[in-house]
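The complex is shown incomplete by one protein chain, all other protein chains being positioned as in the whole.
The chains carry the letters A and B, assigned in the order they are written, with residues numbered from 1 in each.
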Amino acid sequence: MDATNGGPEAVPRVVITGIGVVTSIGIGVRAFTFGLREGRSGARPITAFDTTGFAHGNACEVVDFDPAPWIRHTPLDDLGRASTFSVAAARMAAQDAGLVDEQIRQRRSLVSVGTTDGESRDLDGLVALDLEKGPEAFPPAVARRYPADRLSSGIVRELRLEDVEAITIATACAAGNYAIGYGLDALRSGAVDIALCGGADAVCLKTFVGFYRLGTIAPDVCRPFDLNRQGLLTGEGAAILVLERLESALARGANIYAEVLGYGLACDALHPVAPDQSSIVRTIEAAHLDAGVSPDQVDLISAHGTGTRANDVTEVAAIRDVFGEDAMPPTISIKSLIGHSMGAASAIAAAACAIAITEGFIPPTINHEQTDPECAVDCVPNHARAADLRIVQNNALAFGGNNAVLILGKHLGPQQA
Amino acid sequence: MPFKNPPSPLADETKNTIKEIVCDILEIEDDEMTDVSLFIDEHDMDSLRAIEILAAIEKRLNVTIEQEEMARMVNLEGVYAVVEQAARN
Partner (left out) sequence: MVTSAGSPAHRDTTAISCWATASPYGLGASAFRAGLMTKQAAVRPLPEELRAGGPHEEGGWVPDFDIKAVLGRKGTRSMDRLTALTVATVGMLLRSAGPGLAEDHPEAMGLVIGSGHGSVKSIMDFTKESMTSALPYHVDPGSVPNTVMNRAASQSAISHSIKGPNVTVSAGVLTGLIALNYATALLRQRRAEAVLVGASEEYSAQRSWLAQRADAGDGQQTSGPLGEGSVLLLLEPASRAVAYGRPVLAEVVASRFTAFTEPEGAQRSLARSVTGALQEARASPDQVTLVVPSDRGGYLGDYENAALSAVLSDHRPQLVLTRALIGDMSAAAAAFQLAAALVHANTGGLALVTSVDPGGNAGCTLLRLPAASS
């Protein structure tokens, strides 16, 4: 079946009609697009916690973010930092889609948000408070808002949705793709008529220490696919996408960024932290099958691309297995720009893919000097490149071998539908 | 450097501590491990457990071991050598 032109038997087509992003290189679609095109770097010294005692302490934090314009109904104390990102991004996405809250409220909806850490940033703070004053001093508002479900139910409350399923998908660093995939399934099956899907996470000590101790934090910047790459930088932010069926998008004359063609999930079931090549291959193939595309149709891969020694070699080996040594499409890593925003990462990358399709350019992999022959790809080094992108693949690999790959496609207009 | 002092052997107590740490992390009994038995080939060590061993030794013995040294930590003898060197630094 033609990927962008489903026949009469085809399942309903699902499109992205709104994007909300909170990232270290830009808040909102316009600023984020500029950051992608310019190859901005979000790396800077960490302010979230004291980095004394670590040999280095950079991350990609969201600074100067004022949620007030986006969050109107919810007391800000009711939301942890990750939920603040997700709720603000949801409001941005709704506005970007040209929808007022009431229009979403009237439809049966899904809100699905992926995350690695939920509100672990709050738990960091509670541990410090425990050490200082004991657990009796935990503020009730924080004790109520920490559970991971608040990342999605916070959106429901802020938009005052009623006929809605709210789900937080906590499948670590692939969670954003999982959440978008669930939205695709819920729209395909007819279970819902609109879906707000994405991911959110906040920089926290817990995760920085974990990656640091595993020897995977870069001392200065993230250099995916580079011979001298030294690891990842932790990051934060959120992306929420508005998904709806093509027919409803056309009926209301919505702007369409891209079509969600399919996705694939698979689990290594081998190791808590090391990725597995054959399982990544299996995930990519499942995504291609679901999307009805073949490898030669893929114009761009947005890699998981953490910039660690192990990830980049294993991921590129899997890509090579699927596409062939000489037929790998340009393969970039958004993480070179915004660090690894954990559960938000693949959602933000999906937003970047949709923008790349719409705007006709490939965001660069920055900080790149010399490609590592062990993971040799055309990573579009340092400068964005103009390109007509029809099919884009977004990889996400998580601790525990939880892999999710998403396929987006250019929407070619109703005359081809 | 043209001339090197012979390495001063670690105290038996330190060696016992190291062996205890390694056996605990690799989930085996003391008598299953010798000074030369190989962690990966004979005791199922993987990359995460290698870092666990490094981290536990750093913390317990208050030394700093560079990540690159993990390549030498193939058995107890290798670990002793790395720790001796780290203790001298």
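Following the convention adopted for this analysis, a residue touches a chain if its C-beta (ideal position, glycine included) is under 8 Å from a C-beta of that chain, and two chains touch if they have at least 3 such contacts.
The structure displayed is predicted, hence computed values, not measured ones.
Every shown chain touched by the omitted chain in the complete complex is listed here: A, B.
Contact with the chain not shown here comes from a single listed residue; of A:43, A:186 or A:353, that residue is A:186.
The residue touching the chain not shown here, chosen from A:10, A:143 or A:327, is A:143. Across the entire complex, the residue among A:53, A:253 or A:373 in touch with the chain not shown is A:53.
In the full complex, chain B touches the omitted chain through residues 24-25, 27, 48-49, 51-52, 55-56, 58-59, 62. Residues of chain A in touch with the missing chain: 52-54, 73, 115-120, 123-124, 126-128, 130-131, 135-136, 138-141, 143-144, 146-150, 152-153, 156-157, 160-172, 178, 182, 185-186, 188-191, 205-207, 209-210, 212-214, 265-273, 279, 282, 398-402.
One rule holds in what follows: only the chains that are shown with their structure count from here on.
Chain A and chain B have centres, each the mean of its CA atoms, that are 40 Å apart. Chain B contributes residues 46-48, 51, 55, 67 to its touches with chain A in the complex.
Against chain B, in their complex, chain A makes its touches with residues 213-215, 271-274, 310.
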